[in-house]
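Only a single protein chain was left out; the remaining protein chains are all shown in position.
When the chains are written out, they are named A and B in that same order, and each has its own residue count from 1.
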Amino acid sequence: MFFRMVKGTFVKQWKKMLMLALTIALGASIATAMLSVMLDVGDRINEELKAYGSNIIVVPQSEAVRSKLYDIEGESVETDYLREQRIGELLTIFWANNITDFAPISDTYADFDGSEVKLIGTWYNHHFEFSKKGSVYERDTGIINLRTWWDIVEGQWLDEQSIGSGEYAMVGSLLAREHGIKVGDRISVTTENSSEILTVVGLYDSGDIDDSHIYTTLPVVQRLSNTENLIKKIEVSAITSPTDELAIKAAKNPSLLSGDEYDLWYCTAYVSSICFQIQEAIAEASATAVRQIADSEGKILEKTELLMSLITFMSLVGATLGVSNLVTSSVMERSGEIALLKAVGAQNIQITTLLLTEFLITAVFGALGGYFMGYGFAEIIGRSVFSSSVEMSGMVAFVVTVLIFSITILGSIPAIRIVLKLRPSEVLHGGH
Amino acid sequence: MRSDRQFFFRQILSSALRRRSRMIIAILAIIVGASILSGLEMIYYDVPRQMSSEFRVYGSNVIFSPSSEMDISEESIREALSLIPQKALEGYTPYRYENTKIHNMPVTLAAVDFDSASRTSPYWHIDGAFPSSDGEVLVGAKVAEELSISVGSLISCEQTLEITEEIDTSKISSYEIYTDPETGEAYADHKLDLKVSGILDTGGSEEEYVYMSYSDASYLTLVDRGYDIVEVSIASTHSELQNILSRINQSALDISAKPVKRVTASEGQVLKKLQALFFIVTVVVLVLTMICVATTMTAVIAERRSEIGLRKVLGASDSQIVTQFMTEGLMLGGLGGILGAILGYFFAQYVSMNVFASSITMRPVVILVTILVSVLITGLASLVPIKNAVKVDPALVLKGE
Partner (left out) sequence: MSLLELKNVSKVYGNLRALDSVNLTVEKGEWIAIMGPSGSGKSTMMNIIGCLDTPSSGHVILEGRDITKESNRALTELHRDKIGFVFQQFYLINYLTALENVMVAQYYHSMTDEKEAMAALERVGLKDRAKHLPSQLSGGEQQRVCIARALINSPSLILADEPTGNLDEANENMVIDILKKLHSEGTSLVVVTHDPEVGEVAQRVVKLSHGKIVSDEMNTHS
């Protein structure tokens, strides 16, 4: 009989139940979409913040400040180098997948057109392969993604994959203007070690000191400075977790952490733990966070996530009120029917169970539909804003389910209680 | 007719006052919808400005450099800054660079005001403390490593000065004068003892400098001059920033203002994404809340079908019924809209204070749009069910139950 009555409601009042299901679906879809975007926004914004360039610099451990300072005066001083073949070790660390881009960098001063110019050798879109202990690591990486703010004013990026890592160069806009350099020109640079003729493939505007430099391929600089297979530093861009207390504590000295803390720190993508792991992998290197980038990322992320979570919270409150509103009013609407049930002797508990069963069945369908709708909305947001899909976590499904069920129950119980308090005669006689 | 208009509103008022629980349900839905609308709109409009201010953690986004060989005077800095809207100026730090030697190692020293530097370069991480008085110095981590200096160390800067008329040797406490035998020029070896109050760690080129106060630098070099570079932090959108820069560059000041491309270009990119995110989130949430408001209104009207049937039996024309119920709906929408818009403002304010620690700009347009949209949505949401209810045969409604 019970199920017959439930079935009866759905057959006779399918329109009302559909509307209820639809509202629940809308609420569930807001919750799903907002929660998914909220949980994902950190990673997405983090990827966007990669536009600021590398957040970790790997240098030889004993590299001295003197070299750079003397650069200003043009003297050259013996500097320590990293071995190029060790670059691949970067890809073996625990958080290797968080390393989005990296590029080895070497530089030297050379004679160009009668003046001394800084040449930087690096990778652009290098295809890199590294094998260790039977595993093969592959990456296409280079400086293109680490200099997103550069404008190519003429020509194009040095495309290593099509023209190779040969005698090519990109010239800073300021230097190009001073010397009248155009794309396609062949320029000659000379050091005490060798002399090279480079073909200019592009001119760039970086808005900083690089505008007076020449960027070329790594082998060219290595030949010019007689440092074959050696590099001066590696710029690394990694997706990191915002710095928190544990990270600050660990940054001072990881050995002071307790065992559990250490494990947690090591297995969290803090910039400090990634640096630490790089140093573990390349023992002769020192990896330091570029604070301007690494710290700021954390702050921007924190703000964005806070903003998103407050907006999500507001949307959830809105969805909750909207759904519970409709549940309440649909209980009220059925006061006549409820009074009739009471008049024929139904117990309060029986009526409550009947209504709750109906609503919960409706809620299941509504929530299910809403979840997929919300998934769709999240996908639209992800695709249109970040051009990547938003990751759906099981947690969202769980939270939405709990939310919808509690809204349905909390929204209907007070209304059912009100209706149950009415005397049947009043409802049945007292006008509609 | 006057009394009839009165009776018209008497009915509406009665409906509002005596069907309280239903009215609360309906108006609650509208208020929630309207407050989400106005709150999100305000946040959406304010996010670029607020976020831009947050992005200043990346450091200054504009550099003033001298346009001639001269250095930048304090007056021209002041004049250039006056061209920047007060609200947008987050901070500025003039730098003066000098070459000096510490323990026989050549280093570059930068004279700054530490208060402003901590504002324009929030990412500076200091082991120890910022210098709190003259005679204290902040040393870049690389310099410190090279010289084996730690916090609390005493260092002395040595400066070799050519004795010219400009230099007032009477200021120097201890010096020896010697003469270059070839050129005949006189030099003085001048020393300044300083205490290291902190080591600067940034992971960038800042670690290669030694920072001290302007007065210490002036004393060390015995020259009081202007600045080599000014770092300026401006919180504004990309196009506003371009306007500000061109205003400064067109003024006849000896300053050339340039954006720090790495910071501005990247920021533009990220902000565009963020704003797009908030835009689409706002739209999605809005559409969904509007549907919620509409379904609630539909439910509220559907409930009154028998009342509509009764009124028809009593001789009400369709248009009379539509007019009455629409008036009710529109008034509900208006009231809900007003309350919601106000509530939304407080919500946006709350979010802004919590996230950005700054207040949100009150936009009357947003309030107006919110009220209009709520009236419109409520009206549309009521019209369809009313039209449907009016079509129903009164005999069926009255007999049906």
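Going forward, a contact is a pair of C-beta atoms (placed from the backbone, for glycine too) under 8 Å apart; a residue touches a chain by one contact, two chains touch by 3 or more.
Note that the coordinates shown come from a computational prediction; the quantities given were computed from them, not determined experimentally.
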Residue, one of B:V313, B:M353, B:L368 or B:V384, that touches the chain absent here
B:V313
Over the whole complex, note the residues of subunit B touching the chain we left out.
1, 3-4, 7-8, 10-11, 14-15, 17-19, 306-307, 310-317, 320, 393-395, 398-399, 401
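Quick note on the criterion: only the chains that are shown with their structure count from here on.
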Provide the C-alpha centroid distance between subunit A and subunit B, rounded to the nearest whole angstrom.
22
Considering only the defined contacts, which subunit B positions touch subunit A in the complex?
21-22, 25, 28-29, 32-33, 36, 39-40, 43, 47, 51, 54-55, 57-59, 105-108, 121-125, 140, 142-143, 145-146, 201-205, 207-208, 258-266, 269-270, 273-274, 276-278, 280-281, 284-285, 288-289, 291-293, 295-296, 298-300, 302-303, 306-307, 347, 350-351, 354-356, 401
Touching residues of subunit A toward subunit B in the complex: what are they?
19, 22-23, 26-27, 29-30, 33-34, 37, 41, 44-45, 48-49, 51-53, 57, 64-66, 68-70, 72-73, 148-151, 205-208, 288-296, 299-300, 303-304, 306-308, 310-311, 314-315, 317-319, 321-323, 325-326, 328-330, 332-333, 336, 377, 380-381, 384-386, 432
